[in-house]
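One protein chain is absent from this view; the other protein chains keep their places.
In order of appearance the chains are A, B and C, and numbering begins at 1 in each one.
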Amino acid sequence: MKFIEQKSISNSFAQELIQAAKIKAQQMKINVNIAIVDQGGNLVAFSRMDHAPLLSINIAQNKAYSAVAFRLPTHEWYGLIKDQPSLKMGIVHTEKLVVFGGGYPIFDGELLVGGIGVSGGSEDEDRQCCEAALKLIKKEMFSKTI
Amino acid sequence: MKFIEQKSISNSFAQELIQAAKIKAQQMKINVNIAIVDQGGNLVAFSRMDHAPLLSINIAQNKAYSAVAFRLPTHEWYGLIKDQPSLKMGIVHTEKLVVFGGGYPIFDGELLVGGIGVSGGSEDEDRQCCEAALKLIKKEMFSKTI
Amino acid sequence: MKFIEQKSISNSFAQELIQAAKIKAQQMKINVNIAIVDQGGNLVAFSRMDHAPLLSINIAQNKAYSAVAFRLPTHEWYGLIKDQPSLKMGIVHTEKLVVFGGGYPIFDGELLVGGIGVSGGSEDEDRQCCEAALKLIKKEMFSKTI
Partner (left out) sequence: MKFIEQKSISNSFAQELIQAAKIKAQQMKINVNIAIVDQGGNLVAFSRMDHAPLLSINIAQNKAYSAVAFRLPTHEWYGLIKDQPSLKMGIVHTEKLVVFGGGYPIFDGELLVGGIGVSGGSEDEDRQCCEAALKLIKKEMFSKTI
């Protein structure tokens, strides 16, 4: 096998995901940064809502990167490392790795196609914004199965 | 005077600017990366068109940053430094500084409010994408004066 | 369109490409570093021949990255920028960008699937190593057309 078949999130769908996360943030009356990366971890689209914190510009991007780079929602990291002292102490220094909630890999069926990261609210709020965006995928998949 | 009044580009207007640059790129049949920063040089919005070069992800952001950081379109740099050997040799090493075309400061009247950077086409094409976006500002200002 | 179809170089084919480049280097009695990246610019495989220069470890990787990130053989950069003083002076500072020969994008037909970078010989020797590897693609494509 010479090549691996891949699929990656398009710019237009990235904008839709951002829009969905933004609407959720507005409902919660918070201002967040939202980043979408492709399956290679490269930035596709980014949006900082008015008055969202500057510090979160990079955190949102790193959450999206971490999610795709380990195929794991970022909030699942802590459970994996909390009982392994060396990991708990050491892995958090990995460049661009975020180990708290607000980053999710995006799958089309079984296939990793990108990642989303949100930062600016509480961990729980950030996750809700991501999940609001990810509903667009599920809706699509649901409509396929009908 | 205790404070400086500032104004910065909103997220929604940043999206409109990106949209205008994107339409211009589509007309020229090129795929580009487009970045908008606020008056503090911080990223507000970013969009990578499908198949736009990866290398330009950072270049677009750096062009927008350079434009706002010196209140100067990036293509004007070369004229300023070409006859000053020390600058010509040295300033190009400045972190995030881009000295070729495709980055423009954004003004509201006299007030600096942000910057736009486009990368992925030729220098001339990148500039045309920026200028297509900046027309939205002029249109706005024109409608005010009527 | 929600997703973009992509294809990327497999680990096993990356090893074959490295092997072909290595054989070419041995024929020329040089020792080189060889890097293969996928279509997202991420490292797939790397090999430093015995006694190859350390400095070239990163150069080979950056050549492969540059080739895929701009979809252009790295030796074509100079022709594009030599008559545009601002680009010639400025773009060379782009992080990870190499503008001299020894990096090639890898296409499967029209589709970008990865990049190869070789460093350690002269510019011309590095290019010959890459081209020896890329023959594996052409052979494949040729056999398809029969």
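FYI, a contact is a pair of C-beta atoms (placed from the backbone, for glycine too) under 8 Å apart; a residue touches a chain by one contact, two chains touch by 3 or more.
Since the structure is predicted, the reported quantities are computational estimates derived from the model, not experimental observations.
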{"item": "Missing chain: touched chains present in the view", "value": "A, C"}
{"item": "Absent-chain contact - pick from A:S12, A:Q84 or A:S122", "value": "A:Q84"}
{"item": "Sites on chain C contacted by the missing partner chain, in the whole complex", "value": "10-12, 14-15, 40, 42-50, 54, 57"}
{"item": "Sites on chain A contacted by the missing partner chain, in the whole complex", "value": "4, 40-41, 66, 68-71, 84-87, 89-91, 93-97"}
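Note that in this section only the chains that are shown with their structure count from here on.
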{"item": "Interface composition of copies chain A and chain B: same or different, split at half", "value": "same"}
{"item": "For chain A paired with chain B, centre-to-centre distance based on mean C-alpha positions, whole Å", "value": "27"}
{"item": "In chain B, residues with contacts to at least two other chains", "value": "50, 54"}
